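Take a look at this one; I'll ask things after.
One protein chain omitted, others in place.
When the chains are written out, they are named A and B in that same order, and each has its own residue count from 1.
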Amino acid sequence: MTFSLSAEELAAICGTGRLEGTTTERIRAIASLAQARPGDLTFLGNPKYRSAVATSQGSVVIVPEDHPGTPGANQAFLRVTNPSLALARVCKRLEQQLWPRPPAGIHPSAVVDPSAHIAPGVTIGPLCVVEAGAVIGERSWLEAGVYVGRNVRVGADSRLYPGVKVLAECVVGERVILQAGVVVGSDGFGYETVRGRHEKVPQVGNVHVCDDVEIGANATIDRARFNTTVIGEGAKLDNLVQIGHNVTVGKHCIICAQVGISGSTTLEDYVVLGGQAGLAGHLTVGRGSKVDGQTGVNSDLAPGSFVKGSPCLPYNLEQRLNVLRKRIPDLFKRVDALEAALHLDRAAPAADAPP
Amino acid sequence: MTFSLSAEELAAICGTGRLEGTTTERIRAIASLAQARPGDLTFLGNPKYRSAVATSQGSVVIVPEDHPGTPGANQAFLRVTNPSLALARVCKRLEQQLWPRPPAGIHPSAVVDPSAHIAPGVTIGPLCVVEAGAVIGERSWLEAGVYVGRNVRVGADSRLYPGVKVLAECVVGERVILQAGVVVGSDGFGYETVRGRHEKVPQVGNVHVCDDVEIGANATIDRARFNTTVIGEGAKLDNLVQIGHNVTVGKHCIICAQVGISGSTTLEDYVVLGGQAGLAGHLTVGRGSKVDGQTGVNSDLAPGSFVKGSPCLPYNLEQRLNVLRKRIPDLFKRVDALEAALHLDRAAPAADAPP
Partner (left out) sequence: MTFSLSAEELAAICGTGRLEGTTTERIRAIASLAQARPGDLTFLGNPKYRSAVATSQGSVVIVPEDHPGTPGANQAFLRVTNPSLALARVCKRLEQQLWPRPPAGIHPSAVVDPSAHIAPGVTIGPLCVVEAGAVIGERSWLEAGVYVGRNVRVGADSRLYPGVKVLAECVVGERVILQAGVVVGSDGFGYETVRGRHEKVPQVGNVHVCDDVEIGANATIDRARFNTTVIGEGAKLDNLVQIGHNVTVGKHCIICAQVGISGSTTLEDYVVLGGQAGLAGHLTVGRGSKVDGQTGVNSDLAPGSFVKGSPCLPYNLEQRLNVLRKRIPDLFKRVDALEAALHLDRAAPAADAPP
């Protein structure tokens, strides 16, 4: 990263906030509170690190408005409502400078079917393949080695990173980001077993990735058996997520890495799924529900649920059971003592025998 | 999807079944019971949705032979033994119409070593690479950007979706389907630690993917340390599955998404593994065993086992323990009450202390 900004210029990029203190340093890098040195911008994004502000060597520190400390010598605080958001805006500015998008045009090594419609301002990188009937919307960017299948439609201002594959008939909206290696439109997993052999159920539907979605590296989204697998507007999916056929992901859902959702399950809007959670098929997860990491969901969840465990229970109950669980060895001893006090013969089991 | 079929033509495609009622509509799409409108084919595949038949607007409804209802106005029922299988046959017909395979031939942008043997009727898409000594069987289809390594053999009538990689010396059978991004023949994970450094154990075996196997998007199959990792005939693996080196997957196994199988484990035939299950190495899972989703298997399973949990227990026991678990807070209270009744001093612990 090569840039050089004054504290005042940084404040202007953030758009809001109040500078306190001054620094003669120009900012040329971003670092964490502990690692920042003079010339670095740093920030307090997680209250866990609050005590690190006082000793940080960073020249500009973005802090919450009510942070109790004051800047050190040759140091400025930029007080804002949301330090993480303020930093995001700085990074967005830097990103444009660091990684300018290439000029529009089709790289000569790309293989683009003559019947594909490529809108003005589109960039198609080296060794891409765009099949017959595909439509690529204005200013969208296919990086190197992207595959776009027959009759696929990609909206405007989307970015497909290297090695993304969008298979036949699928639809990708506007301002969508597909990270490297994403597969959209693989066949759903469906078979009918006839005389001991699994006969493939053809998957003739498609996938609709709506506007403002982002999907993480090497994630896989299966096409529907018929009709459509939907990833709703503004939803964000992390790396290596698996979405089965006929799933509907609601608007603005957050799905962390390595989650798996089985076929025909519906997430309503604003659902959050922690990493490695697994959902059975044909379920409905109500609006705004939260599912903790590694949780297993095998029944419908009412709106606003918060669940944990495999199989899942309400979060607070699961946490309580996890606390009590550690006291179970003691519980066995207490029952032993009770039986001894009553001179009860224990009916059955030897120490470690399963029942 | 663009097609147009009468109810009688649909019945003919299914091959079996009995039409009841009549419709003047021609069928041009497939939809679920709840979403179907006039002109749609729909079906009752899952008894869970039985009550939706009576109100479905679909013009043709495929139902089980003994379904108790009768068709509505301008609606036909097609009564069959297995509605899902009947629909699969309709979809197969549509699939051929929707996505005809391209003509045979090698795209000029593909890089095919002169020593590779390409059988008649093979299609090799744009930007594929076929290395020296590889053999591609009749009518097989390598879609765009497929990589086939040195001395790989691919049987007849197989289909490798975009971005599949089959690495050196591996064998792929007939009628195999590899979804986009599959890796066959990555190195197994093996090291010997010598003076604090992990020295790589070369993996000089291969993978044999037998006839009629399907492997899901971005799944990974490691080559054997020496000899062969085997995916048995007719087995079906879902997306993002990981198969370690020297594993043997038996015939007609079903492995759901994101399952991981550690090195040298053997699945006998007809094993079913639920999503996100994990199997330790050097195990044998007996014929026809079922492993529930998210289950952890760390010991051999007898044929016909049905297990759940991590570490796994017999399914019914695990379910019973999950029910009792919710009553554990009450059990603690009951033991408190017993101790109080007997005026027993509790031996040890403060409330939340772990033992």
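Everything below uses one rule, namely that contacts are C-beta pairs under 8 Å (C-beta built on N, C-alpha and C of every residue); 3 or more make two chains touch, one makes a residue touch a chain.
As the structure is a computational prediction, the values presented were derived from the model and not from experiment.
From the options B:R89, B:R139, B:R175 or B:R225, the residue with contact to the chain not on display is B:R225.
Residue in contact with the omitted chain (choice from A:V53, A:A134, A:V201 or A:L240): A:L240.
Listed here are the chain A residues that touch the chain not shown: 1, 29-32, 35, 46, 48, 82, 84-85, 87-88, 91-92, 94-95, 98-99, 107, 109, 125-127, 144-145, 161-163, 177, 179-181, 212, 214, 216-218, 234, 236, 238-240, 252, 254, 256-258, 270, 275-276, 293-294, 310, 313, 317, 322, 325-326, 328-329, 331-332, 335, 338-339, 342, 344, 346-349, 352-355. Where chain B meets the omitted chain, the residues involved are 109, 111, 127, 129, 131, 145, 147, 149-150, 163, 165, 167-169, 181, 183, 186-187, 189-192, 194, 196-204, 218, 220, 222, 225-227, 240, 242, 244, 258, 260, 262, 276, 278, 280, 282, 294, 296, 298, 310-311, 313, 317, 320-321, 323-331, 333-335, 337-338, 341-342, 354-355.
We take it that only the chains that are shown with their structure count from here on.
Rounded to whole angstrom, the centroid-to-centroid distance between chain A and chain B, based on C-alpha atoms, equals 24 Å.
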